[in-house]
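Note that one protein chain of the assembly has been removed; the remaining protein chains are unaltered in position.
Chain naming follows the written order as A, B and C, and within any one chain the residues start at number 1.
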Amino acid sequence: MFRKILIANRGEIAARVIRACRDLRVAPVAVFSTADAGALHVRMADDAYAIGPAPSNQSYLNIDALLSAAKQSGAEAIHPGYGFLAENAEFARAVNAAGLTFIGPSPEAMDIMGSKTSARRAAIEAGVPVVPGTTETLQSYEAARETANKFGYPVMLKAAAGGGGKGMRQVAQEGELRSAFEAAQSEAAAAFANAEIYLEKLVERPRHIEIQIFSDSHGNHVHLGERECSIQRRHQKVIEECPSPINDLSLRERMGAAAIKIAQKVNYIGAGTVEFLFSDATREFYFLEMNTRLQVEHPVTELVTGIDLVREQITVAAGDRLSFDQSEVHWRGHAIECRVYAEDPANNFLPSPGQITFLRRPAGPGVRDDGGVSEGDEVSIYYDPMISKLAVWGRSRAEAIERLTRALDEYAVGGIETTLPFFREIVRDEEFLAGHLDTGFIARFNERREARPHPVGEAPASSPQQDIASIAAALAYARAQRRVSANDAPAQQSRWKVAGRMARLSREPG
Amino acid sequence: MFRKILIANRGEIAARVIRACRDLRVAPVAVFSTADAGALHVRMADDAYAIGPAPSNQSYLNIDALLSAAKQSGAEAIHPGYGFLAENAEFARAVNAAGLTFIGPSPEAMDIMGSKTSARRAAIEAGVPVVPGTTETLQSYEAARETANKFGYPVMLKAAAGGGGKGMRQVAQEGELRSAFEAAQSEAAAAFANAEIYLEKLVERPRHIEIQIFSDSHGNHVHLGERECSIQRRHQKVIEECPSPINDLSLRERMGAAAIKIAQKVNYIGAGTVEFLFSDATREFYFLEMNTRLQVEHPVTELVTGIDLVREQITVAAGDRLSFDQSEVHWRGHAIECRVYAEDPANNFLPSPGQITFLRRPAGPGVRDDGGVSEGDEVSIYYDPMISKLAVWGRSRAEAIERLTRALDEYAVGGIETTLPFFREIVRDEEFLAGHLDTGFIARFNERREARPHPVGEAPASSPQQDIASIAAALAYARAQRRVSANDAPAQQSRWKVAGRMARLSREPG
Amino acid sequence: MKLEAVIGEHQSEIEIREDSGRVWAEIDGRHYELDVHESGAGGYLLISDGQVFECRVEGRAESGKQIEVVVGTRRYSITLTDPRKLKSATSASAHGDNAARIVAPMPGKVVRIMVEVGTEVAAGDGILVVEAMKMQNEMKSPKVGKVLALNVEPGATVNGGDVLAVIE
Partner (left out) sequence: MKLEAVIGEHQSEIEIREDSGRVWAEIDGRHYELDVHESGAGGYLLISDGQVFECRVEGRAESGKQIEVVVGTRRYSITLTDPRKLKSATSASAHGDNAARIVAPMPGKVVRIMVEVGTEVAAGDGILVVEAMKMQNEMKSPKVGKVLALNVEPGATVNGGDVLAVIE
């Protein structure tokens, strides 16, 4: 086992990896940009090294700075987390060239899966169905226009190096194509330092279902079942579940087998996720992409299977065999995760950076909160605005939702806006409760929401609650006034006293 | 299902029951003494009623005040938690007489199990082995002396109405008997309003293993396996595990069957725990007592079986059938709980009341913290000093201990002393790691501990850490000094200004 | 103490009186008698007729300033006015003109501007794109009109509240 691991990331995922290191008695090394001096992940580490200024291309994406920190600290391995350099094969190569272990798959596997076009080719070769679309990147707007006309609208533009909805645009008609193409290219360039874009036919009302796989360096490949991530906003997942509400054992077996075929095809090592689109109408699934890293939503799989995926990543990278085989993977109950973002749901989900002046995390049976911030911390404008992942487990989906509802109501964040109020409405939405999910869920949810007089689960605006709010404000005001006058009074007095003494003094000589 | 439930308790268990109410969409009603106005369990409730002054016999043990609060609130059922009136059959009768549901077994079952002497008789009748001892309460010191001489020392004195180590004394020889007898009687009277004491032969180096049972009002009885609670201090459990490190399936079946026989014997309804002493040498177990309520340590069973015991208590009390049968009870992995007390382990575990000035609860995979306090809350002198129960789950006992170690190191409480440093040493103790547990564990642990130069897992006193501590103190001092002078300077200045103006004013007329 | 409270478009008169942890309040003729427990950091536990209201007042409570109050999971923005402090307060009435301002909702960087001064735009047309936290946000025109002003250039760093463009 390694003695020291450097975590080339920040926020909640750095905290998560640090906890796995602690469990394995491995010393965790943090890195931080100037914006993150004093951040939670730094406070939790044994060692920490500054790697540059706030913008991520000068710090968390700065390969030289990371390798130099690793060398200084004596770390033997680097865990990339997700995002940043997690799927950057050049980084993995540089780590290996420096004589360190990259905790993830081989750069070759990353290369294939890192480009969505070559990933599609690999899937086709492995005999796994794919969504109709290009396997080549689009060189120009004109190429995009031609290809789109060939498949017919609607189409999807996607960043070849992409993930997390960045550089992704849905296009309903030709008139929208040019601005979508430019936006996708520029976002892709900013997020992944790679502006390559490709195009797919849009599958209508698909579920987004992904399979967690795990492989070791001894040729063992297993799957840990599916996660349903259909609830997306701007192509970013916001709620994930394990298992899918479909909860179909034979479908899980089919998709699991397909995912393993792809893992075998690229001699995969470590944790990986194969994403599929699933159509309720046809019960068919299509390979979408493979994420060659830990997923944000890995906790729901951990809660249901009992397997610690981050711990397993580390032991597998150290050369150990998988600590379980396929027959030992059991799915118990149901888990759901909400990604809590510093965004204002009442204002079109605009980021809401600032200081967290109050933080009450939920607790109790079945609740797990993977947070990246503490009370008093600053949510900066430089990084992804996710501040925590709230995950719950229950014996059934219904119990999980009941616990999620309770946990969301307990959760309180002051000083910034968060997506918590949005989740509080979703968990009370009849379509969500029924498990009728697809990637268009949020759009339809917003329509239902606007049709209601006031949010579900909340008192109407003119309730006694509003009077109570006014009373609390008035109380705070009255007490503040009393404190001010209490402080003023003696000061006033002493000023007069001083003045009197001074006046006497000044008169005496005169 | 009930619409409203009153929780006749405080602290973490009140918070726990409130969470179960939330999951079931039942409105929770809190009660509070004057010392608890503003306490966590009040803040979490929908309704709350004052029930008297701080001493518990005037508030949380005040049956009239509780029933009047229940009536005012419109609650249909009362959950007693544990401690206070949870095992008081008179209270259960009064609740039933008021037309409300008592969430627990029948008063008749409580009567039988409430006296340890009649409980022993019931166990014997059910064919379950018991520890040799009296089945009658001792009327006087002389009676105690005679009985002790009959069995031979060492013996145990126990409160007939007892639990939680209160009113319990181990006596090694006759010279200690009188003061132990008096102390046990007076403690029993104070804690349970019942001074009755009985006596048992002491089983040497026993494990304390208990079986969780559950029964519904339709005659179904199941067991949820064992918990090992051998690690005790002053006869109070401090660490509990599920399963026992023995983890012997056939033993679990035998003990489970014995526990169910006792439940059947008294037509038990709800959650109950049958406690046994177990001897490693003979592999025999002896009935000790039955607790006719929820146990403090119920979370470890919840973590391993996935079943929410408090939720089940409520649905069973509402007349539902058990939501599972024996064949659906599966034990997965291993859970361990530490009871975090406001006590000073460096000062003979003396209670350490006061304000909690800082609180950082642990998080991450496998960690559950059932707390009864928030930062800023006061730990009062009036009640049990337990501030939280830290429970962890792992795939194996080893993984659970690794996670527990990590969680204990994350846990930070400021302003009061807690038992956290004590637990941090226990989880690194070789006997604990090996699972060699019996009720004498703590005494032997303390011997090993005193033989060490410094606590396991901690740096020696003269490490660089000590220099860092001095530097942090010096920094805090230097910064406080700077702030003081920054505040003083303008005040000084303005005082002079005012004085000058006043001096001028006073001179002008003169 | 008598105060005026405004929540959204709803205005009311509040009178409160405090005596050793008990509070009597009257709002537009509705009477409340409450037990109050202050927990520091703006926490107020109010119990009215057995009903529990966990409140948190964010920031400092000043007259004429917006105060954020969370009751349970719900947040209210309240503006209190203390008539004793009204001497110099001016009502912050809306500007009377017809122009729509495109305001930066948070700090970020302008990455693209799709219009020029004088461009005729429809409601929903993109005006410019601001990037923050790695997300590009297209700021759209809220109305039909003409671009009256463009206060920023591509690449400019903007603060929350900055007026980026004005549509007439």
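Methods note: a contact is a pair of C-beta atoms (placed from the backbone, for glycine too) under 8 Å apart; a residue touches a chain by one contact, two chains touch by 3 or more.
In this text, all values refer to a predicted model and were calculated from it rather than measured experimentally.
Remark: the absent chain touches shown chains A, B in the intact complex.
Of the listed positions A:42, A:65 or A:413, the one in contact with the omitted chain in the full complex is A:42.
Contact with the chain that does not appear here is found for just one residue of A:127, A:319 or A:376, A:376. For the options B:179, B:396 or B:446, the residue in contact with the chain missing from this view is B:179.
Where subunit A meets the missing chain, the touching residues are 29-30, 37-38, 42-50, 72-73, 374, 376-377. Seen from subunit B, the chain kept out of the figure touches residues 166, 179, 182-183, 186-187, 190-191, 234, 344, 347-348, 350-353, 357-358, 381-385, 408-409, 412, 414-415, 420-421, 424, 458-459, 461-462, 464-481.
Here is the rule we go by: only the chains that are shown with their structure count from here on.
Counting contacting C-beta pairs between every two chains, the top pair is A-C. The chain with its C-alpha centre at the largest distance from the centre of subunit B is C. Computed centre separation for the pair subunit A/subunit B is 37 angstrom, with centres defined by C-alpha atoms. Residue positions of subunit C touching 2 or more other chains: 38, 41.
Residue positions of subunit B touching 2 or more other chains: 44, 374.
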